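These notes are about the structure you will find just below.
A single protein chain has been removed from this complex, and every other one stays in its place.
Chains here go by letter, A and B, matching the order in which they are written, and residues are numbered from 1 within each.
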Amino acid sequence: MDLSVLFSAQLLASVLVLASLYALVAIGLNLVYGTMRLLNVAHGELVMLGGYAAYWAFAQWGISPLLAALAGMVIAAGIGGLIYVAVVRRLFRSPNLLARIESNSLLVFFGISIIVQNITALAFTANSRGYSYLDDVIEIGGARIAANRLATLAVAGATCLACALFFRYARSGMAMRAIIQHRDAAALVGIDVDRVNVQVFALGFALAALAGALISMSQQISPFMGFPFTVSGFVIIILGGLGNLTGSIIGSLILAAVEVYGVTLMSPSFRSILVYGVFIAALLLRPQGLLGRSIRAR
Amino acid sequence: MRRRHIALLAAPVVAVGLCAMLPLMLDPYGLGIALNLLTWIALAESWAMFSGLSGYISLGHAVFYGAGAYVTVLLWQVVPLWLAIPLSGLAAGLLALALGWPCLRVRGPYFVILTLGVSEFVKYIVISSEAALGRNGRLLIGTPSLAVLFESMLAVAIISMIVLYVVRSSRLGAGLLAIREDEVAAEAVGVNAAALKLVTFTLSALIPGVVGGLMILRSTYFEPLQAFNPTTSFTIVTIAILGGSDEVAGPFLGAVLLVLISELLWVRAPEVYMIILGVLLIGFVLFVPEGLLGRAQRLLTPAKS
Partner (left out) sequence: MTLLRLDNVGKSYGGVVALRGLSFAIAPGEIVGLMGANGAGKTTAFSLIAGTQRPSSGEIWFEGTRIDGKPAYAAARMGIARTFQIVRPFGGLRVLDNLVVAALYGHERKHARSVAQDRARQILDEVGLSRDVLRPAATLTLAGQKRLEIARALATGPRLLLLDEVLAGLTATEVVEALEMIRAVHGRRNLTLIVIEHVMRALTQLCGRIVVLHHGEKIAEGSPSEILGDQRVIDAYLGAKLR
């Protein structure tokens, strides 16, 4: 195998596109975990929903996925807020449930993901769907890349930058970072933790939906495509460190590189094995990444 | 005293005897439902032995079911069935030993998502290896009759309930319950948490392996996506949450409820069935965390302060 292929601009472009998508997913997951210590295993389903929203808008009304993405984000934010208020908040407020909140929240999110997957399968059937948008291939610096993937990179990259600025300068963003660093102290200095939690869910879900809409331009979607994104998201936040948003970006690059190069070296059918294998390895080798801050709910 | 003992034993023995005669009384469709019920009972009771008692929730128990199915298929007509089925259980146990050794070191909720990932990982490995062997699903011809499978599953379900009962009232059970409450404190009083978890995890995989083997004989067609279907894991957990995972009667109740629901809905709309299960799971976690059994117990003993 000619190893110089590995250094082609082609693969690099693929890595960047994938990394930008992963970053969107990971930031949302990291936010929820960082602020509330909850492992949202339903996160990938929001990616899937974003994809379906874009597909539907395009298939029904010919609306550009890039525009539909905006609507998708708003809807996802609403879903996120709703899930927090209707479900997650109950877990925090009942002392019984709070005592085993880690297990309880996992079961709840697991249930949510099953519900979302099956509602989608009911509405759209379990078959995969796709559409073509911005299919034409562009050449940049020796890499041939589809316009939609370029758009993906541009939009996702810009969004990540916007997030970085948000966390740095916006009050809500700073509040989120404060809570991630020290939840009790944040409450003590007057941050309305409950309100920020709602915003965290809304933002996290919106980012995931955006990723889904972008993915739908270049890939087929199906009701059960979400879980691998959840898994990748966890890998990234383990690698990058909890609550560490820059770490998420770096982790996204690493994971995207491992995936793209791994698949090139082996074969596409090994992709799932690679994704889950990395996930298992990350959890076994670096559980400290998530364990560093343990909570004792008493 | 002895007469009371005999009377107490008589009821379950009679019940079992009646069940054993079901193949004579039910048509194949009804018998199939009864078989499914026994399957879920066996799976949920075994799951509860580990996850219910220790608090380490395994969301990937389907991996043992699938492994058992795979081994039975591989040993089909290589080894007589009365040997193949127990070997499938053993294989699942060995898999649990191999997986548990690294995985049980991971703390609580991370163990839970790890089990999700491990189950999918093994699934894709089996898919790849089957593809590499050029196999696109495997067909079994000449499998035992439904009645034979039913009687076997009846025995397995009964064993699973006895095992849970024995473990729960044993020293092992006391240690597991302590681990569930506070693993660090348990270690401080002499509980070797790592060893107990691994032993129980392995034990809890044996029966699912056997069940997987028996059920593949029923469906006669092995396909990794089906055998390692995460829906199986999800259903097991939902049963335990619905019925209660603490005592023998809990998973039993949950399985009965589940089969009732599934019979009403499955044939018409499988997706609706899954959605309802999901809603039930969430609803029970939030409002009836102790399961139906726990709630019934609470209602029946108001005198406790």
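Simple rule for what comes next: a contact is a pair of C-beta atoms (placed from the backbone, for glycine too) under 8 Å apart; a residue touches a chain by one contact, two chains touch by 3 or more.
On a predicted model such as this, the values are computed, not experimentally measured, just so you know.
Considering the full assembly, B:V189 is the residue among B:A11, B:L133 or B:V189 that touches the omitted chain.
In the full complex, chain B contacts the hidden chain through residues 169, 171, 174-175, 177-178, 180-182, 184-193.
Criterion: only the chains that are shown with their structure count from here on.
Here the CA centre of chain A is 32 Å from the CA centre of chain B. Against chain B, in their complex, chain A makes its touches with residues 39, 41, 87, 90-91, 96-97, 100, 102-104, 106-108, 110-112, 114-115, 117-119, 121-122, 227, 231, 234, 269-270, 272-273, 276-277, 279-280, 283-284, 287, 290-291, 294.
Those residues of chain B lying in contact with chain A across their complex are 55, 57, 59, 102-103, 105-110, 112-114, 116-118, 120-121, 124-125, 128, 131, 234, 237-238, 241, 269, 271-272, 274-275, 277-279, 281-282, 285-286, 289.
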